[in-house]
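Shown here: the complex without one of its protein chains, the others still in place.
Let's look at chain A:
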Amino acid sequence: MKNRLKLLRVERGWTQEQLGQALSVSRQAVNALETEKHDPSLDLAYRIAAIFERPIEEIFENPHVR
């Protein structure tokens, strides 16, 4: 799923490890999200949205909306 996760993370000067700790997931999970190798669960997407204080759809592109 296309997303702006890497951009938002880099904007804050965070490493993948740091973001992973904040989300309680591994660095590999953060990397997989950024490289679109893993679509997050709804729970993880909400956690990401809460950390960046943005709506989910500002972070993850809705593939069902044209």
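Annotations for the structure displayed:
Just so we're on the same page, contacts are C-beta pairs under 8 Å (C-beta built on N, C-alpha and C of every residue); 3 or more make two chains touch, one makes a residue touch a chain; residues count from 1.
Going forward, contacts and distances are computed from a predicted model.
Hidden chain, UniProt protein name from the list "ABC transporter substrate-binding protein", "Sarcosine oxidase, delta subunit family protein", "Tryptophan-rich sensory protein" or "ABC transmembrane type-1 domain-containing protein": "Tryptophan-rich sensory protein".
Screening A:L5, A:V25 or A:I59 for touch with the missing chain picks out A:V25. Listed by residue number, the positions of chain A touching the unshown chain are 24-26, 28-29, 32-33, 36-41, 44.
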